[in-house]
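Here it is, the structure, as C-alpha cells.
All protein chains but one are shown in place.
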Amino acid sequence: MSIQVHGLVKRYGPLTAVAGVSFEVAAGEIFGLTGPDGAGKSSLFRMLTTLMRPDEGGGKVVGFDMLDEFLEIRRRIGYMPDVFSLYEDLTVRENLNFFARVFGVRIEDNYHLIREVYEPLKPFEGRRAGHLSGGMKQKLALSCALIHQPQALFLDEPTTGVDAVSRKEFWDILYRIRARGVAILVATPYMDEAARCDRLALMQQGRLLTQGTPQALLESYPHHLYAIEVAQPWRWLELLRSHPKVHRAVLAGEVIHVSSLEPLDLTYMRQWLVDSGVTAANFYPVQPDIEDLFIALMDQKAHPTGL
Amino acid sequence: MVATFWAFVQKEFFHILRDRRTLFVMLGMPFALVLLFGYAVTTDFKHASVAVYDQSGDMWSQRLIHQMQAGGYFSVVASVSRKEEIDRLFRQGKIKVAVVIPSHFGESLMGCEPVQLQLLSDGSEPNIALTLVSYMNDISTRFVNEALGSSAQWLISLQPRMVYNPALRSVYMFVPGVIAVVLMLISAMLTSLSIAREKERGTLNLLLISPLPPLLIIVGKVLPYVLLSFFNALVIIGMGIEVFGMRMWGSWPFLLLSCLLFILTALSLGVFISTRVRTQQTALFASLLGLMLPTVLLSGYIFPIESMPTPLQVISNVTPAKWFIILLKGIMLKGGGLDALWVPVAVLSGMTVFFILLSWKSFKLHVE
Partner (left out) sequence: MNHNTATIAVRELTRKFGPFTAVDHISFDVYAGEVFGFLGANGAGKTTAIRILTGLLMPTSGQAQVAGFDVWRQPEQIKRHIGYMSQKFSLYQDLTPLENIRFFGGVYGLSLRTIRQKSEMLMERLGMQAVAHRLVGTLPLGWRQKLAFSLALLHEPRIVFLDEPTSGVDPLTRRTFWEMIRTEAAKGTTIFVTTHYMDEAEYCDRVSIMVRGHIAALDTPQALKVQFGAEHMEAVFLKLTRPSEL
C-alpha cells in the first residue's frame, strides 16, 4: 500500500474539520475524494502531505510514518494544492526549473515523466505563469509536482474552473501517470471525474460516508430511481416533491430524477402525472449515476445548503 | 545542496528584477534621500552677514574688507574689538561668518611673511558655512594677487573654523541616518514582505514539503537583500564623502563590517516579523510601525536623543538604528576602533542573535 492511514483527526478550535478518516491507496491506483465544500478534504490533503500534523491518528505514506518520518515523505510525493501555488512572476520554464532544482533533479533527466503534460506548454515557456489560462496553469502545476518522480501524487481539486476539454485531457494524463505505478489521490467536485477513479470515497463533515469502486458504490444505491422526461422540467419539481412516495426530486440534465424508498408502480405514476397536469411526460426507471448516489448519501439534515 | 541553494537565490533575484517599480525605488532611494538631506538647505545666497575683528586696522586690512563686500556675497554688519563679541553675535544669530584679521597684517604682507586669516562660520548650517568659506578663499587669494602679484599667493592662508558644530554635525548625522533607514527598509521590510508573499500565495507550503531545510529557505531568501543593502550602504557612504566632503577617519574594514552587522540585525527583524504574520499587509504595517518609525524618530537621526523626554530616551535604547548611528559616527568621525566602540557592536550583535533565535523558534515545519 502506498498510502495507508487510520483515524485521522484535525480540529481547529471547536470545529472538527476531519473526524476520523481511514483509507488505503495502492501504488498505481487513482483514489477519488469528493464531497461538499467544507467537508474537510483540503485539511485531509494537508495532513497526508505532512504539511499539517493530525491531532489524532496516523499512518504511512509511501512507506514512511506520517509523524516520525515526514521529511522522507516530503521527498517522495507531489502535491497540487487547491489554489494555484506557483510563482506568477516567474516564467513557465523558470518555475519548472526552480522546482526541479529544489528537489535536486534535472529537467533533462526527468523530462520523460512530464512530457505529455508539459509539451502543450512548450510554446509558452517564456510566458509568466500569472498570464496563463486556467487549463495551462493546471498543467504547469502538475509538471512541477511530477518533475522529481514522486511515488504518490496529491491533487486537491486540480480541475476546478477548468473547461471540459482540458479536464478530459487532464484525466488522460492521470491514467498515464497511474500506469507508471504512482498512487494518486485526487479530490474533485465533478462527478463525472469521480466516476473515472479506480476507487472513490464520499466525504462529508469530516467523515468518509462510503468508499469503494464506483461500480460497487453504485450497486449500493439505497433508493429506487426514476427519470421523468418532460419539457421545462424545473416547473414540475415542487409538484413531484408533494407526492408522499417521492423521497427526492432533483434536476438531472434534461430530465428530473425522482427517488423513492420503495419501488414505484410505473402505470400508477404515469397516470398520476397526467392527472396532475404533467402532459407529454415520459416516466421510467433508470440506473443511478455517481451524482445520484452522492445526493442520496448526503444526510438531508446535515447538509449545509439547507435544502 | 549548493546547487539547490543557488537555484533559490536565483529565483529570489528573478522576483526582485521582475518587480521593476520596487527595484527602482530600492536603487533610487539612497540617492534621493542623500540629496534631499544634503541640499535641503539652499546654498545660493547673497549678502551673508559678517562680523570683522580687525586686529591690524591698517590700509591693507581696510582694502581686504572692502573687497569682501564688493562681490555682493558678504556684507559687514559689525566691527568688533573683542573675540567675545563674535560669540555673542553668533549666538544671537546676527552673523553667519566672522573674519579675524591678525595684527600687523599689512606689515607682514609687505615683508613677505605668511599671514593667517581666521574664518569662523556657523557650523549648525554646514552647507552655508562650507560655501562661505570657499567664497572667502577666492576673495583673499584674489586680494593678494592684486596687491603683490601671483607669486605671492602662498603668503595668505585661510584658517577656517566651525563654531557650534566643529565636526560638521549634519553630514555625519544624516549619512548614517539615511543608511539606517535604507537598510531597514530593504533588509527588514522587503524581506518580511517577500516571505509573507510566499505564505499568502501558498508557495511556502510547496517549499515546506520539499526537501529544502528551513535554514536554506531563509538564507536563500535573504541573501539577495543582503547584497542589495550592502550596495546601497556603499553608495550612501560614497556620496557622503564625494559630494558632501565627509571625512572618513576610521578603518574601512571595520566600517564595512559594521554595515554588514546592521544588515544582519535588520534581516533578523524582518524574518522575525514574517514568521509572525500571515499576509503581506500585516507584514507591511508591522515593519512600518515597529521598525521604520523608531528608526526615523527615536534613533537620533532627526531628533537629537539628548533633547527627548526621558521615557523616549529609554525606549531609544532598543532601537537598533540608534546604536548603528553611534557606531558609524564613531568610526567615520573619531576613527574609533572596536576598543572604543564595543558597546554598540555588542548591542547590535545581541539583538541579531536574539531575533534569529526567536525566528528559529517560530519557524515551523508544519502549518496549523
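All chains are identified by letter, namely A and B, in their written order; residue positions are counted from 1 within each chain.
Throughout what follows, a contact is a pair of C-beta atoms (placed from the backbone, for glycine too) under 8 Å apart; a residue touches a chain by one contact, two chains touch by 3 or more.
If you're wondering where the values come from, they're calculated on a predicted model, not measured in any experiment.
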Displayed chains contacting the withheld chain: A
Looking at A:Asp37, A:Asp109, A:Glu125 or A:Asp265, which residue reaches the missing chain? A:Asp37
Specify the residue from the set A:Phe84, A:Tyr190 or A:Phe283 that touches the hidden chain. A:Tyr190
Specify the residue from the set A:Leu71, A:Ala216, A:Leu251 or A:Leu266 that touches the hidden chain. A:Leu251
Would you write out the residues of chain A that touch the absent chain, in ascending order? 34-38, 133-135, 157, 160-168, 189-192, 234-235, 237, 250-254, 291, 294-295, 298, 303-307
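Keep in mind that, in the parts below, only the chains that are shown with their structure count from here on.
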Measure off the straight-line distance from the CA centroid of chain A to the CA centroid of chain B, and report it in whole Å. 61
How about chain A: which of its residues touch chain B in the complex? 46, 49-53, 70-71, 74-75, 77, 79, 81, 83-90, 94, 97-99, 101-104, 128, 144
Help me check something: in the complex, which residues belonging to chain B touch chain A? 1, 3-4, 7-8, 10-11, 14-15, 18-19, 201-203, 205-212, 365-368
